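Up next, subunit A:
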Amino acid sequence: MEAVGPNPFLFVSAVLFVCGVVCMTTKRNGIGVLMGVELVLNGASLNFVTFSKFTPLGLDGQVFSLFVIVLAAAEAAVALAIALNFYNNHLTIDVDRGDELHG
Partner candidate 1 sequence: MSPEALMSWIIFTPTLFAFGLIFFDKKAEEPMRYWSLCGTAVTFLQTLLLACSFSPEDAGIQHMVKVPWIENWHINYQVGFDGISLPLVLLTSFVSLLSMMASWSIKKQVKGYLVLFLLLETGMLGVFLSLDFFLFYVFWEVMLLPMYFLIGIWGGPRREYAAIKFFLYTLAGSVLMLIAILMFYFGSAPEGQIGSFDLMQLTAMAEKGDVFSPGLQVAAFILLFIGFAIKVPCFPFHTWLPDAHVEAPTPISMILAGVLLKMGGYGIIRIAFPLCPYGAQYAAYVLVAIGVTSIIYGGFAALAQTDFKRLVAYSSVSHMGYVLLGIAVWKISESNGAAVGRDYWLMGMNGAVFQMLAHGISSPAMFFMVGVIYDRVHHRDINQFGGLSGLMPLYSGLAAGIFFAGLGLPGMCGFIGEVFVVLSAWNFSKTLAIVSASGVIITAGYILWCLQRVYLGPEYKGPHLDEIKANPLTTRETFIGATFLAFCIFFGVFPNYVFDMTGKSMEKLVQGLDTGYQNTQRLTGGVQTTQTTQKQN
Partner candidate 2 sequence: MEHLGEKLAALLAIAWLLPLLGFTIEVFGGYWGARNCKKAAYIAIGCIAAGFVCSSTALYLWGSETGWVALESASHGGHDEHSSATDDAHTAGDHGGHDHAATVVEHHHKQTVFSGCFYRLAKFGSLNLSLDWYIDSLTLTMFVMVTLIATCIHIFAVGYMHEELTDDYVDHQVHTHDGCHFHRPGRFYRFFSYLSLFCFAMLGLVLAGNIFQVFIFWELVGICSYLLIGFYVERHSASTAANKAFIVNRVGDFGFIIGLMILWTSFGTFSFADQHAADGKVQPGLFSMVRGSDGKLEATDGIVVLKTQQDEHGHWQVPPDSSQRKTIAYTLLIVAGLGVFCGCVGKSAQFPLQTWLPDAMEGPTPVSALVHSATMVAAGVYLAGRFYPMFTPEVLLTIAYIGCITAFVAATIAIVATDIKKVLAYSTISQLGYMMLALGVGGWGAGLFHLITHAFFKSLMFLCSGSVIAGCHHEQEMPKMGGLLRKMPITALTMLIGVVAIAGLAIPGTSIALSGYHSKDAILATALAYTKLNSVHFLLFLIPLLTAGITAFYMFRLWFYTFLGKPRDQHLHEHVHESPLVMTVPLLVLSVFAAGCAIGGEEGVLFRMLTHSQPGHVAQGFNGLAAQTVSLPSHDAIHKVHSTAGSAALLAAFCGMTIAYLVYGLGLVNPEEIKKQARAVHAFLANKWGFDDLYDTLFVKPAHVVAKFAAAFDKLVFDEILHTVVRFAVVISKWDRKFDEGVIDGFVNLVGNSTYSLGIGLRGVQTGRIRQYVTFIAVSVVTLFVLLFAFYPKG
């Protein structure tokens, strides 16, 4: 078990990140997008923790990942509120229907 280096962790983190990005770009459901964001954040957190473990950075990475978790929770709350409002306005949470910002 000692032979396990950072690479597997980084690989998982990258898969998580890519999954999250793919999810964000493909999901039309607002909640799905939100889940994609969570995946991306988790992938990033995993990176922080990995590098915290395998480099002499110390606890900084873990502290950051804690921040990210808190931030993700807060973000989820806000995002869900947005989704709710979005639904109120459009009677759907399909993000493609919200294109008011187009040029």
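Candidate entries met the following condition: all candidates are chains of the complex that A comes from, given by their letters.
Just so we're on the same page, a contact is a pair of C-beta atoms (placed from the backbone, for glycine too) under 8 Å apart; a residue touches a chain by one contact, two chains touch by 3 or more; residues count from 1.
Predicted, not measured: the structure shown is a model, and the values here were computed from it.
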Only one of these touches subunit A in the complex, so go through 1 or 2 and give me its number. 2
The residues of subunit A that touch candidate 2 in their complex are 21, 24-28, 33, 95-96, 98-103
